[in-house]
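Left out: one protein chain. Kept in place: all the others.
The block that comes next holds chain A.
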């Protein structure tokens, strides 16, 4: 079994790590729809079987924005593994998304 690994460790290699993701959206705007699609696709490709996605519509639950200090939408919050990471935007740049989720080291090659 591999050690827990540093912040820059390549967690994609750890098959036991479960990714708990929360995506904050505001209604069903095109940006929201794109963000959901992009997130699902990337997770299937890189984290098949070990991720959980929770969608939060702030229009329905505005009070939830305070907990994770959400300002922009869409915002993806990686609750687990620690530490918490936030990725803002419609997640259309897959490379940046992978870096943000620390599935690939920052500045890593294609």
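In this text, a contact is a pair of C-beta atoms (placed from the backbone, for glycine too) under 8 Å apart; a residue touches a chain by one contact, two chains touch by 3 or more; residues count from 1.
Keep in mind that, in the parts below, contacts and distances are computed from a predicted model.
Engineer: Among "NADH-quinone oxidoreductase subunit K", "HEAT repeat protein", "Circadian clock protein KaiC" or "Phosphate ABC transporter ATP-binding protein", find the name that the UniProt record gives to the complex chain excluded from display.
Structural biologist: Missing chain, UniProt protein name: "Circadian clock protein KaiC".
Engineer: Since one chain isn't shown, list which residues of chain A touch it in the complete complex.
Structural biologist: So the residues of chain A touching the unseen chain are 24, 26-27, 31, 34-35, 38, 58-59, 62-63, 65-66, 69-75, 84-93, 96-97, 99-100.
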